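Only one protein chain is missing; all other protein chains are in place.
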Amino acid sequence: MSVKYSIQLKDITKRFPGIVANDHITIDVEQGEIHTLAGENGAGKSTLMNIIYGLYQPDEGQIFINEQPVHFQSSKDSIAHKIGMVHQHFMLIPKLTVAENIVVGQEPGSRLKVDRAGAEKRIRELSEKYGLKIDPHAKVADLSVTEQQRVEILKILYREAEILIFDEPTAVLTPQEIDEFCDILLGLKASGKTILFISHKMAEVMKISDHITVIRRGKVIGTVRKDETNVDELTRMMVGRDVNLSRRERKEFTDQPNLLELKNVSYTVNKTVKKLDGINLQLKAGEVLGIAGVDGNGQEELVQAICGQITPDSGEILFKGDNIVKKGIRARKDSGIALVPEDRHRDGLVLQYSVADNLVLGMHYQEPYAHGHTWMDYKAIHKNAETLQDDFDIRCANVDVPAGTLSGGNQQKIVIAREASRNPDVLIAVQPTRGLDIGAMEFVQKTLLEQRDKGKGVLLFSLELDEILSVSDRIAVIFKGRIVDVVDAEGVTRQELGRMMLGSHKDA
Amino acid sequence: MLNAITYLLSATLRMGTPIAFTALGGMTSERSGVNNIGLEGIMTASAFGAAVGSYLFQNAWMGILFAIVIGVGISAIHSLVCITWGGTQAVSSMALVLLSTGISGVGLKALFNQQGNSPQVPYLPTTTPLEKIPVIGPFLAQQSPFVYILFIVLILVWYMFKHTRLGLRIVTVGENPKAAETAGLSVHRIRYFSVIFSGVLGGLGGAMLSIGGMNMFQEDMVAGRGYLALGAVTMGRWNTWGVFGSAMFFGFFSALQLYLQTIPNNPVPAEFIQMIPYVATVIVLALSASKQNVGIAAGGQPYTKFVQQR
Partner (left out) sequence: METKVKKPLFALDKKKLQETGLSLLITLIALVMALVVGALVIWAFGSNPIEAYGALWRGAFGTGIAFTVTLGKAVPVMLTGLAVAIAFRCSVFNIGAEGQLLIGAMCAALVGAYVHLPMVLHLPLTILASMVGGMIWAFFPAVLKLKGNVNVVISTIMFNYIAQYLISYLILGPFKGPGESPATATIDETAQLPDLLPKPYVLNLGFVLALVAVVAVYIILNRTSLGYEMRAVGFNPNASRTNGINVNRNMFLALLISGALAGLAGGIEVTGSLDKIVNNFSANYGFNGIPVALMAHNNPFAIIFSALLIGAMRSGSAMMQSSAGISKNMVDVIQGLIIVFLCAEHVIRYYIKRMGGKKNA
């Protein structure tokens, strides 16, 4: 029996201003297989998927679907070729019901009346057939993340897709949910669907894939059979060399005082959802405390509570012994809490401002940058920028260009340089290496460790266990708004951490 | 007493109808994600258009047709600017207001060689065929046909959002245009439809002013009703009945002010009564805007190729 191909990409190239997102990508996906596309953040995976789905048009190259050349102008064309895609960020409308979300665009019934009963019947059939339990009547706003994902899958099954694309579907799931999700994928494969799966988590990739294609910086590094490879080889392919971020020498810190202490901090949204549920945490001077956990277990709120962006319902936040719960954002920053936020474009930088102006954001009203809290001194700001540019190796034509014109790594360096230059007692870094290349990543991690060695307390939030393990001195695991346990980073295994991330204690 | 009530009811319908037409259109546009704070402009231009059509053909129904054409034209500019060009919606809206007041002023001079107002034109103040209905017939006949058109439009809009695929799609592009696009819908086409539909209804609203309630076009005759329609959309929480109710609520205050003027020694200055709808809008907004989960998720945000590619 000869192999049939569902998707073939030949020399697909897509350029955006400043970068080549996809550089002559060639991939063959066999019919009925699970084909994984693996690669680091920013490697160009999502762009490629959007091209296959017709949302972007390639600058060069040819796509074949079921061995026929195609030219998609919009997602309408790809849907017509029975391609469906579950996006990384769900494409759902919270206000509408499950059924409405699924059928919109291909509503049953006449132009004048949507056949709601028919829609719901069809959805029930599909959900039984593929084991995706859902109430078609429910409002999407009331659904959990896994349920929403089911709606997304039903949406493409409803359109009778034969080729299913999943863009990082497990990023928002707990390890347990990931297992369930893998079973769903295997079930879909068993019923004859072809699946293109995007992920950079090795465990699940090795569990369900038939073939794995690794891309790096927009180029295909290679395609391998699952049976003929292993995690180490894949990782090497993904990052381009052996990753060996071994931990630096640790200093003794046990007798250090608590810089930051959280006592029973709770925070509730909409009166029902407990985002933080009695958090207790101590950060000492001269340590990196890593906060591990699956995304969405209260990390965001914890950062916000410490930085003053939200006020907890109860509990105390002691900074150098003072309760700072009532203090505003600026007061906390000025007293010595610095933050490298998760999303540098959203929260870290004013992209239209120059590099120099960004380097004083938050300190702009203080001496020497402003006199009498009023009159800006752009000369001092410029001088500060040139110093930091050298110290932190920020690469830009000059410090007067808008921050938006710099690369992601250099933008992150602006944020890190600024926050470090505040000379804080506590530095909070949230996913500080997300989307950075290896060089920038190492630089950022090195900076965090330097801060630690200067006797600061560093609080590192990361979803990447590798990063947590290689940088932290102690690790706190957060689950459903609670700190499950705090352990010494020395001697804890990934497996143990994984279990704790699901809520069970280390010793349990 | 009974007289006062019929007077108020009748006047409320008369004053509320133009606002309601425009507000229902504005609601449709806003639900698709395109705000139009320039409804005032659409009303002005189409009130003028209605007078011109009615004058040229000496037939008020032709006036309505003209008004709709003008309403479509003005809203087409808004859709071009906001949807295709990705311009700022509030800014474009202000352009509509300037354009419309300008065009009607220029038109008055050029067509009628008059300033301030048009000559008298045929109009539609009453619906005489309804007179034969017993008991309430005379009351019904006193209302302009526009009032009855409004009720038809009201039911159409309600049905569209409740039952048709178009309604579902409008909501989808307004809440999450990206989701709509991935579901194979054309965001632009649906938004164009919604904005132009609001032009049709705005046209009817404007026509009601010049050839429904009056028999001529006057400059400044819209007098902020477009903005009240905007307020009605927000106050009615983007719900067909809510928007209609709010429009009539505003109509009631205009009616009340007219009524109070008929009473000798009325203690409340007319200006304060006229202020009420505007103050009410602000108060209602203040009471409800801080609540979460209201409004249109992607409202006011352009969705265009040019914006995507920066």
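By letter and in written order, the chains are A and B; residue numbering begins at 1 in each of them.
Quick note on the criterion: contacts are C-beta pairs under 8 Å (C-beta built on N, C-alpha and C of every residue); 3 or more make two chains touch, one makes a residue touch a chain.
Here the structure is a predicted model, which means the values were calculated and not measured.
S.K.: I'd like the shown chains that the missing chain touches, ordered by label.
M.R.: A, B
S.K.: Identify the residue among B:11, B:96 or B:166 that touches the chain left out of the display.
M.R.: The one listed residue touching the chain not shown is B:96.
S.K.: Tell me which residue among A:94, A:187 or A:362 touches the hidden chain in the full complex.
M.R.: Of the candidates A:94, A:187 or A:362, A:362 is in touch with the missing chain.
S.K.: Given that one chain is not shown, which residue among A:89, A:129 or A:371 touches it?
M.R.: A:371
S.K.: What residues on chain A make contact with the chain left out of this view?
M.R.: 307, 309, 328-330, 333-334, 339, 341, 346-353, 357, 361-362, 364-365, 370-379, 400-401
S.K.: May I ask you to list the residues on chain B that touch the chain which is not drawn?
M.R.: Missing-chain contacts on chain B: residues 37, 77, 81-82, 85-88, 90-92, 94-111, 115, 224, 227, 230-231, 234, 269, 271-272, 274-275, 278-279, 281-282, 285-287, 289-290, 304, 306-307, 309.
The rule is simple: only the chains that are shown with their structure count from here on.
S.K.: Let me have the rounded angstrom distance from the C-alpha centre of chain A over to the C-alpha centre of chain B, please.
M.R.: For chain A versus chain B, the centre distance works out to 45 Å.
S.K.: Which residues of chain A touch chain B in their complex?
M.R.: Against chain B, chain A makes touches at 17, 53, 55, 74-76, 79, 85, 87, 91-96, 100, 103-107, 109, 111-114, 141, 155, 270.
S.K.: Residue numbers of chain B touching chain A in their complex, please.
M.R.: So the residues of chain B in touch with chain A come to 163-166, 168-169, 171-172, 175-176, 178-186, 292-293, 297, 310.
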